[in-house]
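The other protein chains are all here in position, but one chain of the complex has been omitted.
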Amino acid sequence: MAHAVETRGLWQVFGGNAKSSLERELKTGAASDDVASVLKEQGLIPAVQDANIAVAPGELFVIMGLSGSGKSTLIRSISRLVEPTAGEVIMQGEDLLKASKSRMTELRRTKMGMVFQHFGLFPHMSVIDNVAFPLKVRGLKRKERHAKVREIIEMVGLAGREEAYPRELSGGQRQRVGIARSLAGDCEVWMLDEPFSALDPLIRRQLQDEFLSIQEKLKTTILFITHDIQEALKLADRIAIMRDGRIVQIGTPTEIVLNPVDDYVRDFARDVPKGRHMTLDEVMEPINGAALSEGGPQLSTSMTLEDALAGCAMSFEPIPVRDGDGKVVGVVRPELFARALGSDT
Amino acid sequence: MKRIILGGVSALAMTASAGAAEMGAVDEPIKLAINEWTGQHISTHVAGQMLSAAGYKVEYVTAGYMNMYQAMADGDIHAALEIWSSNVSEDYAKQVEAGGVVELGDLELAAKEGIAYPAHVAEMCPGLPAWEALQACAGNFATAETLPAGRLVDYPADWGTPGADRMTGLGLPFKAVPAGSEGALIAELRASTEKKSPLLITFWQPHWAMSAYDVQFVDLPVGEDACFNDPAWGPNPNAVNDCDFAPTRIFKGAWAGMEEKWPAAFEILSNYTLDVADQQPMMGAIDVDGGSVEEVVSGWMSENESKWKPVVDAAVN
Partner (left out) sequence: MSLTQDLPRRLSASRGTRAGLLVLAVGIVCLLLEQSLPWLSIWPAEWTVPTTQWIGDGLGAVLDALKPAMRAVSAVLEYPMAGANWLLNTIPPVLLIGLVAALGWYLGGALMAALGFFGLLFVLGSGYWSESMNTLALVFVSVPLALVLGLSIGILAYEVPRVKAVVQGVLDVMQTVPTFAYLTPLLVLFGFGPVVGLIASAIYAAPPMARNVLLGLERVEDEVKEAAVMSGGTRLQQLFLVELPAAMTQLLVGINQCLMAALSMVIIAAVIGGFNDIGWEVLLTMRKAQFGQAFLAGLVIVVFAIVIDRLSRALATERRRYDWRIGAGIFAACALIYLVTLSSMPPVAELAWFDGAAASVDQSVGEFTRQNGAGLDSLKNSAMFYMLLPLRIGLDQAVLPFTWGFQWTPAMSAWFFLAAAVIAGAAALSGRTTLATVLGCLAIILETGVANLPWPFLLAGVAGLGWVAGGWRLAFFGVGLLSLILLAGLWDRAMLSLYLSGASVITCALVGGALGLWAALSKTAWLVLQPICDMLQTIPLFVFLIPVLMFFQIGEFSAFLAICAYAIVPMIRYTRHGLVTTPPELMEAAQASGATTWQSLRDVRFPYAVPTILLGLNQTILYAFSMLVIAALIGTTGLGQSIYLALGSADVGLGIAAGSAMAILALVADRLVQGFAKAQREALGL
């Protein structure tokens, strides 16, 4: 299957002569960790090291890490806001790093959209002008572009505020403008750089929900950056965890929570109430001829452990789990719940 | 020296060509330079009104005295009516040599430069105005900057250092301090008069301040050429410049293209002269009594037609 976005051996090294130093080190064929440490000794900063991700069309791919882990640099390398030092960024079969300047402009107009942590709104433009800016740079007439963006403004819930200026809006409203603007072009790959982390928790949750419903409608491919594991788990189809410029693990939320590859990832997962993220299909066992009791709690594969537990806490027998069609596909034993929910320590 | 010789030659050429001339481009204004001092304004406006009477359009253009010669060579300014030989920018000689500017002969305004003092200073230095008196009372003129010598306020540095040259030539224990600007010279005269303090200054006439502050000249040995070349000449056997200032010639200059463009105007300006006895009262009427240049000059023109009409008539008819 063709990926919507793919990076191969992507490096972003900062410092003088970064390019030649990196090329020299890569030629030695050393492992990327070793290359990175050699570069560091030379006083260079390898902000992204050998990043390899592949995002499927329509997938919501979250890149998570602490500040300084290189996640913002990675997304900027992909969008070529910074010029990557080595590697490839393939978008629908085209290597972005080989694209000319004008081709990049073209791609940004037609394929990419980006939302920024601190909104990046143009202070001198009204809401509608901000949102319509991507259409303006394409040369659309004022009337035309305003007509086109009304729907988007409505979708993000800003109808009636079109003529307001960014300084007159609340933080949540500002990010709605940012979201609307990123969608005003024909966005096929939607990049969001910590879009909700500058907002207070209530607004954040509300916007996350709205974001999901927008995604439901649009079904675009999404690269979403966050430092918040809860947000990552809530939104992601898959998560890439970054640390010190390296991608340390890529997996579904459950994989991350259940099988952290190292202590770093485990630390992230520690505070996560697992029952809320793990679904039954992750813990159920094959039927293996177990006696299935009729009646009792009705469990399905997509149920979270938390929900299932509420229904069958009193049961001591294996309980059947059904798939979407109502067919029994496995069983869970309540005593396993305790183990799955148990803390790692 | 070279300048003066050049001037002499062109003045001769003028006399030869006297007589009625073509008017030339009467529709285009002749631009006359207005410099920074009142006497020059008068000399210029008299000339301007003569040109108007002859049927020319005249425009007065303010111009820095020291910086206007390039403009004259470029034809941006067409004539300057009062140029002092004692204090003319080197640029004038350069432009004359390059052929962009020509001299129009003497204005015949009798000028005098010299070492001077406000009248009250005579009491502080008995024996003035004889120059020898300065030898003894130099200490009375001493200030913090000149100690132990007396202080002579000289011309601004860009006008040359004639005062300093006199002091060295005559062996007087005075140190010359450049004034920086004419305003500074006047301020010195004014403050000295107000404070009744000692002051020795390099100054000139005609100037309105001569009477306003009752300025007197020091009597210096009358100069002749030998004084400036031969150290043996004069009271100080070892130095040149041990005499009074060389007489100042005040002359007129013009854009080289003027003769061709406005022949009659060129002739009028060449033959135009102004007497110090005429200029000085007008200066008083303006600087002391507060009259405007235009009115004062117009008044003089109508009362003294005989002094200028013949020059205009000779050129036009």
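A and B are the chain letters, set down in written order, and residue numbers restart from 1 in every chain.
To be clear about the criterion, a residue touches a chain if its C-beta (ideal position, glycine included) is under 8 Å from a C-beta of that chain, and two chains touch if they have at least 3 such contacts.
If you're wondering where the values come from, they're calculated on a predicted model, not measured in any experiment.
J.: Of the listed residues B:Ser52, B:Gln70 or B:Ser298, which contacts the missing chain in the full complex?
T.: B:Gln70
J.: For a quick check of understanding: of A:Pro46, A:Gly70, A:Gly87 or A:Pro134, which residue touches the chain that isn't displayed?
T.: Residue touching the chain left out of view: A:Pro134.
J.: Decide which residue listed in B:Glu28, B:Glu132 or B:Asp158 touches the omitted chain of the complex.
T.: Counting the whole complex, the residue in contact with the absent chain is B:Asp158.
J.: Over the whole complex, note the residues of subunit A touching the chain we left out.
T.: Missing-chain contacts on subunit A: residues 76, 79, 81, 102, 105-106, 108-110, 112-114, 116-125, 133-134, 136-138, 178, 181-182, 185, 191.
J.: Quickly run down the residues of subunit B that touch the omitted chain.
T.: So the residues of subunit B touching the unseen chain are 34-38, 61-64, 66-71, 74, 76-77, 89-91, 94, 142-145, 147-148, 153, 156-159, 177-184, 186-191, 194-197, 208, 287.
Simple rule for what comes next: only the chains that are shown with their structure count from here on.
J.: What's the distance between the Cα centroids of subunit A and subunit B, rounded to whole Å?
T.: 87
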